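A single protein chain has been omitted; all remaining protein chains appear in their positions.
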Amino acid sequence: MLLPVNTKCECGHQNAVGTVLCEACGKPLEKELLESNEPLEMRYDGVARRSQKANPDLLDKIWNFFSSVKIAIYMIVLTFIGAMLGTIYPQASSFLSNTFDPSVYYPETYGLPGKIYYFLGLHNTYSSWWFIALLVMIGTSLVICSIDRVLPLYRALNKQQIRKHMSFLKRQKATYSAPLAGDAVEWTTQYGQALRKKGYKVTIDETGTALLAEKNRFSRWGPYINHIGLILVLLVLLARSIPGWNVDQYVSIADGDTVPIADTNYYAKSEGFKVELYDNEELPEELQNSGRVKSYKTDIVLYECTENCHDDFERPALTEVHRHTILVNSPLRYKELKLHQFDFNLTPRINAVSPMIVNLETGESYGPFHLTMVEPELNYEAGPYKLELIGKYMDFSINSQGEPITLSNNPNAPAFIFNIKGPGLADNGEVYMYFPLEKDKVRFSQDVINRELSKKIAIKVEGMENVDYSAATTYLNIRIDKAAKYLWVGAFFCMLGLTMGTYWQHRRIWLRIDDGQLTLGAHTNKNWYGLRADVAFALKRCGIELDPKSLDNGGHKG
Amino acid sequence: MGKYRKKVQVVVLLLALVLGGYAIFQTFTSDDDGLVKVGEQAPQFRLANLQGDPVALQDYIGKPVVINFWGSFCEPCIREMPSFESQYQQWKDQGVELLGINLSEDTIAVSTYVKKQGVNYTILRDVDRKTEKRYGLRSYPTTFFVNRDGTLSSVFVGEMKESQIQEHIAQIVQ
Partner (left out) sequence: MNWLQFSSTSLSAAFFLYLFATVFYMVTLAGKKWSKGDPKQHEARWGKIAFVTSTLGLIAHLLFFFTRWIGSGQIPTSNMYEFVTLLGMTIMIAYTIIFFIYKKALLGMFALPLAIIVIAYASVFPSEVQPLIPALQSNWLKIHVTMAALGEAFFAVGFAAGLMYLLRVIDFKDTSKNGKRAQRWLEFTLISIMIVIGFIIAAFGFKGMGYTATFQQENASVSQVGEITTTTSTVEYTMPPIFKPYNSEAVEVQSFLGIQDGLLETPSWFNGVNSGRKLNTVVWSIIVGLLLYGIVRLIIRKPLGAAIHPALEGIDPDDLDEISYRAIVIGFPVFTLGALIFAMIWAEKAWGRFWGWDPKEVWALVTWLYYSAYLHFRLSRGWHGKPSAWLSVIGFVIVLFTLVGVNLLIAGLHSYAGVN
């Protein structure tokens, strides 16, 4: 549009192109708007929002797209619909096992819907490209929406003229007009005093017959502060993908073990995991004997490696740096490291036994000798017997070919093969297979395996005090989250902005008295009910009683 | 904003593009640390051999190296050992090194099997499963074929037939 548009208002102020209401006196500038009688659109006080200029180029078009509230709403709606879809079936990330195979799990468990779910990638909804893209777009919109609005708003509110145009006042959504007897200046002052009692900041112009009362302007900035907070939150979410900023792993520690915490220089030792259940007297009838847990706790000692930390050959040198009893709501915190109680296993794990070797012919027993499951000694002496360890299986079993194998590296069914020399035995020694655990002795028929030798000697553990075991294994979640603290800053601003914008409202009342005629207009961004009450209150103080509802001029629609 | 408007628009949209692009890009590449990828440097380690002496991957730079992770509890690992032994004998004169890293079992378990299988290539002992974690192992056996310059040529997960071992070694010998 190349025709020059006259934007100089009759009050003398030069307005920018696109201004709806004169920045100074508030007179509607467009002819149609001037002639209509509809309540005025007071967004940004009618100041030109520069994103509305003519001939937008591509950059402007993109900018306007993100600046639009309508588009923002679409994005919010799409985001929450997408989020809902992700809750239909459990997400893939909730399965911790290494062997989880989503292409098998979803179709198998849920049939055709599961297959579709997997095919659409919904099993990873929250890390899918379209969901992240939506969040990115919301973030961009937050930035652009705010920049586009906060500056014109600031300009509009910073310099406000007191004496406004008549049509401006009469077409506010709360308005009052009446003849007034008595001294105009005195009345104005009185009205101003009444409003000051309600907390308004009142300015009266030089003539003394026009007034602007304003309250809680700060609440207008609320939404923008809120948006800044949200932008920060989104940035924090993004920052988590920086390597090292977000560590989320699991470690299992059997009682007494010290394990390295991967990707860090820390080692953790479990000094014991305990489950405590509620006694029956602490439970209501329905829950008696239900095994309701009272507390889970793990006593942890945290070590830091000081030497040989990256060398696998040398053992690392550890110094203790911290101790803590981890409870579900009380993780171990040390510098940026956190260890949380995640899960546990009460299967005991045998660590060592101290058996006696018995000469079945004489009835004498010798020993004990200390036999560990992991890295046992190769040679033992017990009385006249010399035992040489020649083979070991951590988790004994027989395979399909009838050969002995070990199923795992855990002492689930330990078996030791000794070559034993001693009284009554061959000079080169005789081979004996020993299962420390009773269940295995039976399962694998230890006596049958050892044939004749089982009648001559026996290896047995006397009493539980000669058994060294870990009663439980604790599973801990290891977390390092460098971005988390910024999240709380973002959340704080978000709340601050919300509170500012919601629980206080920006109210303005303009008034002018011309030749005995009082004209009043008032505007607020929300809660017209309260605004009308304020206007009526002050009017009452000045002798004019009316029902606040009568001030309404379309304000009920806002 | 006035005359700075254009500049502000450009800066903001550019930032959005870069950060947003990065975020979306992440969704395509993030899978939890899997195995070491082909082309990357094979992670370093320094482990004890059966005699108790330290052996480091670095010692073999300039030579093609085959790293096979095995455990005595892993049946397919045991099954494929003779194939590896045979291939080792075939290629060792061309400078190929074969390292059999045991999955953190104790001395006696390792020595029992090595003796039983009659293995002649270098056996190393991993400690606390550190090396296997560094290589990103998920299942056993897994074999890594390393070029002379230390970069990874290929990875094979699962039991290998002798012909397959041969193919992969042929790649790194070049």
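In order of appearance the chains are A and B, and numbering begins at 1 in each one.
Definition applied: contacts are C-beta pairs under 8 Å (C-beta built on N, C-alpha and C of every residue); 3 or more make two chains touch, one makes a residue touch a chain.
Everything quoted here is computed from the prediction, not taken from an experiment.
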Among shown chains, those touching the left-out chain: A
Contacting the left-out chain: of A:Q14, A:S36, A:S93 or A:T319, that is A:S93
In the whole complex, not just what's shown, which of A:L283, A:V374 or A:I390 touches the removed chain? A:L283
Candidate in contact with the missing chain, chosen from A:E314, A:D481 or A:D514: A:D481
Just one of A:W129, A:Y154, A:W245 or A:Y296 touches the chain that is missing; which is it? A:Y296
Sites on chain A contacted by the missing partner chain, in the whole complex: 69-70, 72-73, 76-77, 79-80, 83-84, 86-87, 90-91, 93-95, 97, 99-101, 104-105, 108-111, 113, 125-126, 248, 278, 282-287, 292-296, 327-331, 338, 340-342, 477, 479, 481, 484, 487-488, 491, 494-495, 498-499, 502-503, 526-529, 556-558
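Note that only the chains that are shown with their structure count from here on.
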Centre-of-Cα separation between chain B and chain A, whole angstrom: 35
Sort out for me which residues of chain A touch chain B in the complex. 50, 59-60, 62-63, 98, 127-129, 132-133, 135-137, 139-140, 143-144, 147, 151, 235, 238, 241, 259-260, 262, 311-313, 374-376, 378, 389-395, 399, 405-409
Could you please specify the touching residues of chain B with respect to chain A in the complex? 1, 5-6, 8-10, 12-13, 16, 19-20, 22-24, 26-28, 30, 45-48, 54, 71-73, 75, 78, 103-109, 112, 126-128, 130-131, 133, 138-139
